[in-house]
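This report concerns only the one structure given below.
A single protein chain has been removed from this complex, and every other one stays in its place.
Our next item is chain A:
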Amino acid sequence: MLVPWRGFWNPRSKAPGQEEERHVKANDRDYNERFTYADNHIKTAKYTFYTFLPINLFEQFQRFANAYFLVLLILQLIPEISSLSWFTTIVPLVLVLTITAVKDATDDYFRHKSDQQVNTRQSQVLIKGKIQKEKWMNVRVGDIIKLENNQFVAADVLLLSSSEPYGLCYIETAELDGETNLKVRQALTVTSDLGADVAKLADFNGEVVCEPPNNKLDKFIGTLYWKDNKYSLDNEKMLLRGCMLRNTEWCFGMVIFAGLQTKLMQNCGRTKFKRTSIDRLMNTLVLWIFGFLICMGIILAIGNTIWEQRVGRNFWAYLLWDELLSSAVFSGFLTFWSYIIILNTVVPISLYVSVEVLRLGHSYFINWDRKMYYSRKDTPAEARTTTLNEELGQVEFIFSDKTGTLTQNIMVFSKCSINGNTYGENMLPIIFIDSQKTPCVDFSFNPLMDRKFRFHDSSLVEAIKLEEPLVQEFFRLLALCHTVMPEERSEGELVYQAQSPDEGALVTAARNFGFVFRARTPETITLYEMGQPVTYQLLAILDFNNVRKRMSVIVRNPKGQLKLYSKGADTIIFDRLEPANEELMYTTSEHLNEFAGEGLRTLALAYKDLDEDMFDEWMKKLLFASAALENREERLGALYEEVEQGLMLLGATAIEDKLQEGVPETISCLTLANIKIWVLTGDKLETAMNIGYSCNMLRDDMNELFTDNMAFRIHLISHLQAHALEADLEQILLDVACLCKTVICCRVTPLQKAQVVELVKRHKRAVTLAIGDGANDVSMIKTAHIGVGISGQEGMQAVLASDYSFAQFRYLQRLLLVHGRWSYHRMCNFLCYFFYKNFAFTLVHFWFGFLCGFSAQTVYDQWFITLFNIVYTSLPVLAMGVFDQDVNEQYSLRYPNLYRPGQLNLLFNKRKFFTCTLQGVCTSFILFFIPYGAFLCAVRDDGSHISDQQSFAVTIATSLVIVVSVQIGLDTNYWTAVNHFFIWGSLAVYFAILFAMNSDGIFRIFPSQFPFVGTARNALNQKSVWLVILLTTVVCIMPVVAMRFLKTDLHPTQTDKAIYAQIQNKILRLDKKNNKKTVLYTSQRPPFICLIASLNDH
């Protein structure tokens, strides 16, 4: 995993590919130095003070547009073809380069600052038998460092010993993966015996052989060789850089990876750069324009050759060019380059910068939106990527996770089935007692209970009090089989740190029913069973993972019995049961289906008594396998499988996960916007279906076949994906799925989620959005065009991988229908106008070519060419691109079908591009030929002539600026004060600069740079010139107005209708205001009102 540029810029870092195995010897710098491992100095900054300019310029000129303008600049320095002064290109180019460079420099400055701050953090290093203070950057691989409570870990270190018993230590990994719960790490017993004895630690000379640097945060494979013994090392013994030590007074560790080779640093850096479809289209169009430019150059060059032969040849007497230049063909060749220079403005240099500015603006609006701010968690929405905004207006498929995304991920233990009996309030309203009035169970018998816990069936407490062994065993299992960390702040006040809320809910349930999980050490678990402390010896934890879908613990109870407790997905557990359990399995299975039908999350529980001899033998194999360097995972998996057989079923739990606020409304609104929502969940079919119903995704009126079909499909997907079938079957699956209104895929693994997204992305050419909240959604979020993270309960990994994040699913509606739609609309209008403007501006030269002997004479003043794009016309279109709203936000949400044009890509496509460039060409034609006609025989009102090149230039330039300003006025639907200011301001600035550049003062200083002296004054005080400008403007603009009016009148789009409705409503409202009556306008609304749940959180 080579981080793209980091490896390149830092000479110290080595390509990881070269290192196959890492050997590190503790306290032996000489030995370790042989390998040239990276030291702990980090450098994320790209530039230094001296290298900034060359490197930054080099990078910028790698962009096609910038390189193109550099070539132009060089062409302009050749006097024979230089049709424009060098400053016409260099001013915009420098401006664009400067903006980018300033942005890069600011970013880099902050990187420097943070690097500096991180590199100079203090760390305590054991050097020559003494603990000395050292800066972080001076820590080397193999050093032994001391960490104290609440300190950041300086590098990836192997935990040797700690202040806590058994060499335990606690860390918080918020900076690493965003999760805030405590995690526990444990040192090897042999090393934890070293304690804080500096002398012993200084003598420690173990050698670690381990994997080369990589970016896997949750894996580490290595072996420690010490005193002729071999100890296996895994991630549980590593403290990674970026973690913070918690609840641990001190600990010692040995540095394994330092600086850029730490897992944290290996993980930063963008792995993938997402681009929008508009980006790709833009690149194509720029290439087309480039081709068009060359074509025009060729046409004009041929024209020049012919003209030189027929006319120009006779004119030489006045010019007396040298012989070389007088060859017509050579002259044509030179003219080609001259015209490339003149017409270069069709390739818009400021396009990319402007687009970036717009997107940044739109991202800020997302960040600032109070209606996407969740006050309960104090979380505003965040656009983490600033390059995808307009694509939010084109989404066709949403892939949503269920848990934590559609639901709140606040797990509540609500039901259970123990030995064939169900407990827990029946949610179906069969009994006359309203469920809310069912009294809560009184847990006052238990002093350690959690007061927030509610349970509505007292028969379970009765069973506990009667000491039914299986019920007791059930809760004992819940209290033992988990990875929760307890934190006892004061006596009896327990707080559980759970990585998954399900586990927290189950352990809390066990706690309230009298099986209180109180303390944990690596080798023991202490419970208070009905008030009595009982300590279990913890012999093995058989981890949960997405493939196994179960976890088990092996414990020895105080009576000395060996027990395996297992909990996991029902199908998985049922496959591994003792045959004698069959009857119980059927009853439990029925209960499970019942639970799932109510939308509850279920787990099956089972236990097993273990045979002492068999266990000993298994344990030996386990130890051997866990020391393996190769295939450790597979070998452990096989061993786990071996022991998890012949289980005895205990029962099942059902956890309720409530839907988030506004989810059904959001889904129905998005469905109306013709967005297809696919729910991808790891849950059971029944659970998923139930959620589907409660989210309005499935309705009773959808016919039965449909639902069957869906069930069929759900299975299809899981099997298809698992076996990776041929492409034609994938296509069938996709076709079937796309016929359906709703698709729910259940029992999918994280990888399959990503595969489903990939499948749609590949075959449908549609924009996909994936939304999720957990680590299992990361792959899907990264695969989709747009990834959205819910900043919720399950940690931050999804958010860190996402492009946009917010706290509640219902904000998605606003993100897409309001922000996305606006962004798309703005960006498309912006691009249309931009291309139009540049064509109208530039092609005037083409027409002039036919009159000036194709000599590449410019029409405009050179200063006008320099400033047109960057000063006279840039701000109004930027203001439009940032602020424009065709339909206001209420109407955007009220008419979800306004989202359709974005999905169909109607607002900016190749056709649209042709239309707007054609408009530009026509405008340039009118702009040239009306003044031409008028000037051909014009004189001033005082008789002196005005048909000179300079007056003509000023007239055309003024017409052009006015025409494009009127056009942007037409394109602006939402005139804020800023728009007014920029549009009127641009016009004012145009005239101000025009007169300044034509003034006597500036001419007296630089006569040959400002030869237009007096032209503006003498031309613009002529009525005829203003008549020409007026006529040009009217002729350029009126056809556009007529076309637009006809289009809205004859074929109104949805948007036109919404605008119409909006105006009507406004008019009505004004009427109402005048009449001072208050009436509800519900009748004004269309039939499909999309209910908007209270968007305000307060």
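Quick note on the criterion: a contact is a pair of C-beta atoms (placed from the backbone, for glycine too) under 8 Å apart; a residue touches a chain by one contact, two chains touch by 3 or more; residues count from 1.
Here, contacts and distances are computed from a predicted model.
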Matching the hidden chain's UniProt record against "Skp1-like protein 4", "Eukaryotic translation initiation factor 6", "Cell cycle control protein" or "Geranylgeranyl transferase type-2 subunit alpha" returns "Cell cycle control protein"
Going by the contact rule already stated, which one of A:212, A:303, A:597 or A:853 would touch the omitted chain in the full complex? A:853
With respect to the chain omitted from the figure, which of A:31, A:166, A:333 or A:932 is a touching residue? A:932
Which of A:60, A:83 or A:173 touches the missing chain? It is A:83
Touching the hidden chain in the complete assembly: which of A:35, A:58, A:110 or A:364 does that? A:364
Taking the full complex into account, what residues of chain A touch the chain not shown? 79, 83, 311-312, 314-315, 317-322, 338, 363-365, 367-371, 373, 375, 378-380, 382-383, 822, 851-853, 855-858, 883, 885, 889, 930, 932-953, 973-979, 1000, 1003-1004, 1007-1008, 1011, 1013-1014, 1017-1018, 1022-1024, 1027-1028, 1031, 1034-1035, 1038, 1041-1042, 1044-1046, 1048-1050, 1052, 1056-1057, 1059-1061, 1063, 1086-1087
